[in-house]
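The other protein chains are all here in position, but one chain of the complex has been omitted.
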Amino acid sequence: MATPKNIAILGASGYTGAELVRLIATHPMMNIVAMSAERKAGQEMAEVFPHLRHLDLPTLAKIDQIDFSDVDLCFCALPHATSQKVIASLPKALKIVDLSADFRLRDPEEYAKWYGGQHDALECQAEAVYGLTEFYRSQIKAARLVAGTGCNAATGQYALRPLIAAELIDLDDIIIDLKTGVSGAGRALKEPFLHAELSEGAFPYAIGGTHRHLAEFDQEFSAIAGRPVKVQFTPTLLPANRGIIANVYVKGDAEAIFKAFQKAYADEPFIEILPYGQAPSTRHVRGSNYCHIGVTADRLSGRAMIVVALDNLTKGSSGQALQNANLMLGLPEDMGLLSAPVFP
Amino acid sequence: MATPKNIAILGASGYTGAELVRLIATHPMMNIVAMSAERKAGQEMAEVFPHLRHLDLPTLAKIDQIDFSDVDLCFCALPHATSQKVIASLPKALKIVDLSADFRLRDPEEYAKWYGGQHDALECQAEAVYGLTEFYRSQIKAARLVAGTGCNAATGQYALRPLIAAELIDLDDIIIDLKTGVSGAGRALKEPFLHAELSEGAFPYAIGGTHRHLAEFDQEFSAIAGRPVKVQFTPTLLPANRGIIANVYVKGDAEAIFKAFQKAYADEPFIEILPYGQAPSTRHVRGSNYCHIGVTADRLSGRAMIVVALDNLTKGSSGQALQNANLMLGLPEDMGLLSAPVFP
Amino acid sequence: MATPKNIAILGASGYTGAELVRLIATHPMMNIVAMSAERKAGQEMAEVFPHLRHLDLPTLAKIDQIDFSDVDLCFCALPHATSQKVIASLPKALKIVDLSADFRLRDPEEYAKWYGGQHDALECQAEAVYGLTEFYRSQIKAARLVAGTGCNAATGQYALRPLIAAELIDLDDIIIDLKTGVSGAGRALKEPFLHAELSEGAFPYAIGGTHRHLAEFDQEFSAIAGRPVKVQFTPTLLPANRGIIANVYVKGDAEAIFKAFQKAYADEPFIEILPYGQAPSTRHVRGSNYCHIGVTADRLSGRAMIVVALDNLTKGSSGQALQNANLMLGLPEDMGLLSAPVFP
Partner (left out) sequence: MATPKNIAILGASGYTGAELVRLIATHPMMNIVAMSAERKAGQEMAEVFPHLRHLDLPTLAKIDQIDFSDVDLCFCALPHATSQKVIASLPKALKIVDLSADFRLRDPEEYAKWYGGQHDALECQAEAVYGLTEFYRSQIKAARLVAGTGCNAATGQYALRPLIAAELIDLDDIIIDLKTGVSGAGRALKEPFLHAELSEGAFPYAIGGTHRHLAEFDQEFSAIAGRPVKVQFTPTLLPANRGIIANVYVKGDAEAIFKAFQKAYADEPFIEILPYGQAPSTRHVRGSNYCHIGVTADRLSGRAMIVVALDNLTKGSSGQALQNANLMLGLPEDMGLLSAPVFP
């Protein structure tokens, strides 16, 4: 019987860190041997996340207290900008899945433009593979450093990549109207994320084409099309914790689009194409690594809407990260990721 | 001192009926003298809606038990199709504000197409005035029968009417992506409206251009433009009770749009234009008759997004109805409607 | 026609401050002439609370920038400990309704014990009247300084004061199991109050008899009984914004208790006694100044449960404050407070 892999999680006191622990808890081939949380070093995970109290986990440590010599793979769930500094300092042979935005953009100028500063680990950036598993699978298997995608960026790409590749839609008229639960904002203490302010409410943010995940859309869609592609993208904050759902408005033939999805995702373990004319719901993917996609023709000829739903913390972040880690470690891609969504 | 007006409410056991009672409870010039609820006739309102138990209200009756001779104005909060039959049978001089869809469409063929049957009260339809107060004010003042708008239809029109009238946008490329709380569905007992199914969820419905409020958009926008205008419109159900918020995507100059709103709504008591570049939230209009509108330019030149938020039960339905009733009765338009939104 | 009173609100950037503004917005005899918020001085209220943007309000100021010479009454919605310092420095003739805990406890030693420090304004404390309107009405009318009650303290007292006074229950075996929405915690930025942490959750806090509102229970119940009375009291945080509901377990005769309530509250404009054997819901008082009370006998002989529901921000805090202010200013007690609850 094979030996489980030793896993470290840096930034374990945030939601994506906790989600990694939740998923790995029942993974048969991974052991968590180290976890960091700079400001909560010395605490037990049960104090920080009481829902994990039944697990036998290492005490939270500072990163520089961790011995990486026996670690097979390290997840970095650190804030942007911090992540690049930390990763640059880790052993050069250590396999890493980064969940931050730091290594998603291949062009340093784009990074500087969207994230407001120079990149401090360009040599790591050079070897980073973009972590959208279904479209970078072979590179991920061979990668040392994988850059997890933005959760919104993943959602939009599942809708659009096969259509751009198959030249099925007008590239100059794409609108992604996306709704997201609040856990995507992390454990940040800000007024709009208080229950008293968000419950029973909904509002768009990062309006006008200012959301940073647009940088990923620009990079990826332009690469597929071989010409610049710029979409409109507006996220709306929902009074919900988990879940992203995007209405993607395109000009193209809905039935051809449907067939393109059936073909593109035929063998994908986590992508479910709904019957033609149906739309998914965030509730039906909650807590799972599954992504549901529906296609509908509009009453207006030549227009179609694609609806994509996934759980931002799982398929949009920590689940994706684990899927990539499985590939990097030579394990079955779906190991530890087959739990069904939690409904109701 | 003037004598208060006598008011009847038909269909008082639904949410819009209850909302009318809530608003009229503190209206200084209206007395509720009769209320109907066919299946709950004989019950007190406190049994049907315990939040109204402190009020001294008439016992619920069947419609044919009500004496309309002293009634100054009657609100009809009945289901579609029922409403037209009832209104056709009411005294011909009775002032009526109808909250159903029955008298919104001027073309009987459009009614038949969208609502699936012949209209049974075409003579009433002929005199009905469309109830979007800000744009039909003078006709409403003189009307006997006012047809309340769809709540989604009102929301979209606040965003688009001034822009179509001022020829500021491309009429062939308009997308209304709207999110709505569940009270718009009424007190219907259906699985998707259960707390256990809706809470923490969100999903689009009536996809593909099939929502009936499109008939109102078609009628109104085409009339303003003097040519057919057909928009794309998709509603998403939110895990929230009250509130509609719509992202309206248009091609046009955002600053010109902003100025058009400032001009069109300068004297409106219930329409608030936010500072340029800001977006509203459903939480900030909840329980009130106020409507908040924001305009933002997109990063893509020549594209703008208008965001409109209102409370579907108040400004989108019962508040609008009361605003119209005030006009029909010669009362100040804002009487009983100035309560501030409830936040948090 | 009488001249409206000039009102100042100190601490307008918190939830109770905003709730005061909301209620006073439609009060026919009050004008808000000054509002303070130390850290947000210079901002408009529309920036701090966008739901109030339609109102014409004074710019937020620092307290020492306010001219109190024309102010008829000042509401203090400041944090505990701060409030006593500020009030001690205000003009000695200014009528004040304080919403903090600072002047609720008549015994300075009790204050020191529960609030962890010496009281800095004992001379103000000496003239303060406890603000539970229904039981201190005549003193409040004559008072210069009224100390608003704790929201939980008000809830429990509505259940128990008439029963202790009428000697209907065992004083040594009283349990108050109370559930509260999160707005009672104010706009504090703490992890348990984040939507992502509270939604779909519920947990007791201040367990073991440590909640500070117990000091009010001890003071008031002992005074009525003429002997020490100490209750058990546990609050549970609900995934809801507004509303308190308490199950109060007593040993006594349920029918006698019901009659005592009917008698005690017969003329009260805001207290509704439900039919015997029914229980209220927070949803049915939401956003209003009404309090609903129900009484039920248990299957175990000699035991009864009283259930009390009110809105913590309205009847439990700002609505109570306004009710008291009306009395202090010689206005009708219910002026501006008759809005019906918002449901759904």
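Read from first to last, the chains carry the letters A, B and C; within each, the first residue is number 1.
Here is the rule we use: contacts are C-beta pairs under 8 Å (C-beta built on N, C-alpha and C of every residue); 3 or more make two chains touch, one makes a residue touch a chain.
Just so you know, these numbers come straight off a predicted model, no measurement behind them.
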Touching partners, among the displayed chains, of the absent chain: A, B, C
Touch with the omitted chain, as defined above, among C:Arg39, C:Lys92, C:Arg227 or C:Arg299: C:Arg299
Which residue of A:Arg39, A:His54, A:Lys92 or A:Arg227 touches the chain not shown here: A:His54
Residue, one of C:Gly42, C:Pro108 or C:Pro204, that touches the chain absent here: C:Pro204
Chain A, residues in touch with the chain not shown (by the definition above): 15, 18, 21-22, 25-26, 49-55, 183, 199-200, 241-242, 270, 272, 274, 280-281, 283-288, 290, 292, 313, 338-344
Positions on chain B contacted by the hidden chain, ascending: 15, 181-183, 187, 189-191, 193-200, 239-241
Residue numbers in chain C that touch the chain omitted from display: 173, 175, 177, 179, 181, 196-205, 207-210, 214, 230, 232, 234, 236, 238-243, 245, 247, 249, 277, 279-283, 286, 296-300, 303, 305, 307, 309, 344
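In this text, only the chains that are shown with their structure count from here on.
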Inter-centroid spacing, chain C versus chain B (mean Cα positions, whole Å): 36
Inter-centroid spacing, chain B versus chain A (mean Cα positions, whole Å): 40
Residues within chain A bordering two or more other chains: 181, 194, 196-200, 239-241
